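A single protein chain has been omitted from the complex, and every remaining protein chain is retained in its original position.
What follows is chain A.
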Amino acid sequence: MTAVQSTPGPSDAIDAPRSPYRRSKPTRTNFELYAWLFMRMSGVLLVVLVLGHLFINLMLGDGIHQVDFAFVAGKWASPFWKVWDLAMLWLAMLHGTNGVRTIINDYAERNGTRFWLKMGLYAAFTLTVVLGTLVIFTFDPCPIGADPALLPEFCPAR
């Protein structure tokens, strides 16, 4: 089963689209299974998270006019919204990155192209997730020296 059979004849001329045929090494992991399952599950969760996020931010209260620094700071003072936004960030980034990884696997024809496209993708993923997580956890709702009018109500400066 390992021997690659090639057809005799003027093989130099027969190169389209690929020849000789070599299968890539078999993988013995469940990675693709879990990636496939993750896409389905995170998709369902993201529908709830994103639609909930849009509804709270844009429909309730004053709608889009209420969104300013004080509104975001007020939301992130509560651990509930921190977890919500963190879950949304991680799930959306993992879901999107896995989707693009799949597209690269499907469309890139050479292994080198595939490798470097994926490296770029993973770098973008890491940067976005690290920065986003850092912002959510280190966010200061009451920065010192800020205009008191812009701060949320619970800040001592106000």
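FYI, a residue touches a chain if its C-beta (ideal position, glycine included) is under 8 Å from a C-beta of that chain, and two chains touch if they have at least 3 such contacts; residues count from 1.
Operating definition for what follows: contacts and distances are computed from a predicted model.
*Asks:* Just by its UniProt name, which of "Transcriptional regulator, TetR family", "ABC transporter ATP-binding protein", "Fumarate reductase iron-sulfur subunit" or "Phosphate transport system permease protein" is the chain not shown in this complex?
*Replies:* Answer from the UniProt record of the missing subunit chain: "Fumarate reductase iron-sulfur subunit".
*Asks:* In terms of residues, what is the contact footprint of the unshown chain on chain A?
*Replies:* 1, 5-7, 9-10, 13-19, 21, 23-24, 26-28, 30-33, 35-37, 105-109
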